[in-house]
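Handing you a structure now.
Missing here: one protein chain of the complex. Every other protein chain is in place.
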Amino acid sequence: MPLTDRFPSQSQMPESTPDKSTPGLTVKGLTCARDDRVLFKNLDFRLEPGQALQIEGPNGSGKTTMLRILCGLTLPTEGEVLWNGLAIEDNRAEYMGAMDFIGHAHGIKKELTPMENLQVAMAMANTRPEQSLEAVLEKVGLRGFEDVPAITLSAGQCRRVALGRLLLSKSLLWILDEPFTALDVQGQAQIESMLVNHVEQGGMVILTSHHPLALKDGMLKIINLRP
Amino acid sequence: MSEASLYQAFSTVLKRDLTLAYRTRTEMVNPMLFFIIVISLFPLAVSPDPKVLQSLAPGVIWVAALLATLLSLDSMFRSDFDDGALEQMLLSVHPVSVLVLGKVLAHWLVTGIPLLLLAPLLAVLLHMPSDSIPALMTTLALGGPILSLVGAIGVALTVGLRRGGVLLSLLILPLYIPVLIFAANAVSNAAAGLAIAGQLYFLGALLALALTLAPIATAAALRISLR
Partner (left out) sequence: MWLFFHKLGSPKYFYDLSGKFLPWFGGLTLILMLLGSYWGLVVAPADYQQGDSYRIIYIHVPAAWMSLFVYIVMASAGAIGLIWKMKMADVVASCSAPLGAAFTFLALVTGSLWGKPMWGTYWVWDARLTSELILLFLYLGFMGLEAAIDDKRTAANACAVLALVGVVNIPIIHYSVEWWNTLHQGSTVARVDKPAMDVNMLIPLLIMWFAFMFYYGTTLFMRARNEVLYRERDTAWVKEMVTE
């Protein structure tokens, strides 16, 4: 049945049978247009455990939109995102359990302390962490700030709390929007080693940043969104 | 997903919102002050004659409660939207409607209950007969949660908009009409010494309906608003 429309047909199912044995994120024909402006068109890629994807591009090229599409917050104009072979909207519970997203607004409540923020995050992710919350906060360099309201912390310290969430959940895939923003040099190095570590241990990271990750060849993919 | 973890998610959100409300308690007072001020305007505008006030009182108190709730609704999702906590809620492994229910309950506890407790005082100011005060409080106890539940849908639809405030009242005030009719009528009947069971049953039925459907509609609306 030839359909002469440019809308995604509803009956579009993944052609290959879902293969649960190889986890990974597959992107097919991803297109996004905003107000007549095509941000990106027909993107295809696949990300597997032990790989990182860096999305580059100038301001306004659609990096943040891309990340929001990948985590299922925004809908693409066309195309689909598959997790373990199933469209993420059909596979929501599993995907949400395997993915963590830290956006530009990182979801840290100013009125709560870093400890309380992490407790809430833990309940939302429904996980029991292997390490204590104190240990996580120490890892992100916030020792001694556990019980002060986040409103007294600097922007960089707030971001550290948010990144601490990643260490708590056992998510495979981390989707991060400019994770190095507001961090000092030491903080950037700390977080970078955290990301590299995660990938080397078989995790997956997708980030937008101009800061290249120190990963071996083949482990880092780069997509450049040109306007 | 087990029931225990659902309950845990619900109570985490509830506890978090109550903590936040406690730490910003000065803001909590505003809807209550509004409630009192609006009611004290009526004797000045209409007449201080006890007979006139008595006949107006049930309607006036209920309309004021409606407007005070409306005023407080914006805060339900606003700060979560601004700091990214709402995104995290949508990306949680738990059903969003359960988390929404936690937030709505917190909203009612923080704004609905104080209005309910203030009502007898205002009833005295408007010379309502003392036998009708229990009826007034019962209608507020049954109707108040409906206002929060239905209001949540409206706030969820307008949370991403720059000028959502005025629109919000246009969207939800028509939906408040049945509650207003039954509640105000029950109070008038009680003041006249008539039976009010029928009206209370209606309010109870509306509450049951709102409790089942509103969180689902709110969750859907949040997903759409955050795209």
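Read from first to last, the chains carry the letters A and B; within each, the first residue is number 1.
Definition applied: contacts are C-beta pairs under 8 Å (C-beta built on N, C-alpha and C of every residue); 3 or more make two chains touch, one makes a residue touch a chain.
This is a predicted model, so every value here is computed, not measured.
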item	value
Candidates B:L14, B:I39, B:A85 or B:L157 - the one touching the absent chain	B:L157
Touch criterion as defined above, residue of B:A64, B:L91 or B:L206 at the omitted chain	B:L206
Chain B residues touching the omitted chain (full complex)	153, 157-158, 160-161, 163-164, 167, 170-171, 173-175, 177-178, 181-182, 185, 202, 206, 209, 213, 217, 220-221, 224-225, 227
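Simple rule for what comes next: only the chains that are shown with their structure count from here on.
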item	value
Chain A-chain B separation of Cα centroids, rounded to whole Å	36
Chain B contact footprint on chain A (complex, rising order)	68, 71-75, 93, 96-97, 99-101, 103-112, 116, 119-121, 123-126, 149
Chain A-touching residues of chain B, taken from the complex the two chains share	1, 5, 8-9, 12, 16, 19-20, 23-24, 79, 82-85, 87-94, 99, 226-227
